[in-house]
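See structure below.
Partial complex: the chains shown occupy the same locations as in the complete assembly.
Naming follows writing order (A, B and C), and every chain is counted from residue 1.
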């Protein structure tokens, strides 16, 4: 413990930091644009406080729990974990808590966070974000929505679609596409729009998919409105051009930055944040009104 | 004791219909699968058979087809390339990064991408021929390493997992028109990628059937030791095949990058197997020595049609893969049964 | 006439892992000469041939071509020095057609292209000249009969044979007529000034065409004889009990 003079004095009651740093373990596949911003946030916080932060992600809950096990055997100073599948992580998180390693949960899994012994939860569950998107699309007059799933069986993506379904009121159809082949995405969305003229809204769950879907709407000559999750420079430009209605912004940078801050505060000052309630990071919406401001930030990978 | 007019008619040759003789060819077996799948979807979905619909499913079939043809040549030569899919991403990333972050002209950036792709293909070939490790494992190594490089370098340069903004680069317009434009035919716009695909298939077919190199490709895949024993430059042939695959990956990567003007670091992962699948549907043997370029091109269309056709029919997305799997199995089975009927026994 | 020696080995040897396949064998073949290599099964004949034609690298002794020491890294290098070979087991690509196999590695060109029409024609003609009337030169080699396959390999080597022709048991799978044709080919090649290395188990095939005879046993040389040093009877006797065959005829009758 006691690394920086700027930090509050280490209380004798506070757990001793071993210097192994913090471990961030998520259910995002490497290279996923959403989770990459989380990674950026966590690393920025690490740099800020001068502590080591390692980031790992794997969509398979078994692999994720093995990564937690590894962090425990390394005796890290704290673990940040996203819980898309709380059941599967229960045992591993329990081991971390038993080893007196503070755990902060992020993104989904707020319900189980406290029960598992995490000190706090930061984030926004995926279905809440989906509900927000559904509301906005409903307001824009969408009655039949196409929800484009780019990774079949991914819990987070499924929850986003389901959330949108709950608030939209109309029908939601799902479409499976292959994220590593954008020509395929464009063609499949076009096929869907060509064969079902009823569809008047498209919700993509990834910024690259959004761009492919934008082309598809053009190709099919459809009037469907397009909305997306998450940002990229291209998405912001498209919002500015009116091609994309809005982007759901969970401000996931915070889901990386804040937990490191909280763990740091806990380790040095035994602070806990939220008073037993989750700390919400969103959902925010990027629309034509605020797109210009976030454009630069999205390009830098912090939004 | 010998029959006088031997050349005219050999009594040891039974009369066999034209249909049966045609069906024996690897590519024509695949045509049966093609027709079956087309009829199946066209009968149920008018959009599928409309010019617009056709333009739509031909588009991904074209980029897949370019790769499938190159991969088919490699497979006929007895090797695999698992790094081909990721290499499309690498080529695209090089193009966009150089053009947008380092101010390269698009054409120059493409040239650099080509050189890098060729180098990677050469390295794959060299390691395979030198170490005699199976290419499956060597290119798996390349696959993983390129995947890491794509992500690591992109992150290091841009701070995000994608590079974008190619539209504003010098030379974009001309390159885009040639590699990613569209052509109007009867009021429907088709992608130029389709032309590239036809070109690649034609060249590959010529090379296989009518050039010395083609003879060598079949030979190194059929029996490398025997081929080497009669003086075929087996190592050179294989290295050239790996480089061909790399060029195809560069072409497809450039087409996609120019079209979407941005590239994600994880593009192409997993596609390598789709290429192999298309080649196998088209009649290539996994063990090498047998197959055709046209067959692979047809295999790509079959895969593309099945993949898109299910969407046109509007079947439940959750069951998508189930239908896709069933469809592919039936198409290859049809192909197989036809060829078996035509040729009976072949060891 | 002092014939010019083309190939020569001096105390050559080859080991596969723990297997000593060939030890200290010296031989040579000159232009216009037929060298027969004889020996029991597993004596090392094919191993010797594979060293001569660049498939294996020898690991002891010296191998000289035109008096110059060489160590071929591939059969291509041997071919480029004019050494054409018919192998006992590395014969053909089963899935490829007869004409493609025939010209493999030495495809005739027509501009940048493979002259397919010529290839088919020549393949058919050369095979017919050997007494093999192939129905269809497009037939995959894997569906040919054993003897037909062997004939394709021989016809190819003869067609492309430049200075030395190496034949590893070329007649073993052949009918009497076809074997006769091959022996005539060997004689004709010899008369054209080629050096020939000819392996066979059949003394009736070896003696008529051979000029010199190398005997191998269990990987080692048992001596090299000129035709004048040895009679057909002696040769047959040396080939481990060849004369026995006559006795056998009686023995094999029903008792």
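Methods note: a contact is a pair of C-beta atoms (placed from the backbone, for glycine too) under 8 Å apart; a residue touches a chain by one contact, two chains touch by 3 or more.
Being a predicted model, the structure only gives us computed values, none of them experimental.
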Overall composition (this structure file), stated as a label formula: A x1, B x2, C x2
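Everything that follows uses one rule, which is that only the chains that are shown with their structure count from here on.
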Category of the chain touch graph - line, ring, star, complete, other: line
Most extensive contact between chains (C-beta pair count): A-B
Chain of greatest Cα-centre distance to chain C: A
Identifier of the chain whose CA centre is least distant from the whole-structure CA centre: B
Chain B and chain C: spacing of chain centres that average the CA atoms, whole Å: 42
Centre-of-Cα separation between chain C and chain A, whole angstrom: 72
Gap in Å, rounded to a whole number, between the CA centres of chain B and chain A: 35
For chain B, residues contacting two or more additional chains: none
Contact footprint of chain B on chain A as seen in their complex: 29-33, 36-37, 40, 149, 152, 173-176, 178-184, 186-188, 190-192, 194-196, 207-208, 211-212, 215, 219, 232-234, 298-301
Chain B - residues contacting chain C, complex: 6, 10, 12-13, 206, 209-212, 214-216, 218-219, 222-223, 225-233, 289-290, 346-347
Interface residues, chain C side, partner chain B - complex: 53, 55, 74-76, 79-80, 85, 87, 90-96, 100, 103-107, 109, 112-114, 116, 133, 135-136, 140, 142-143, 156
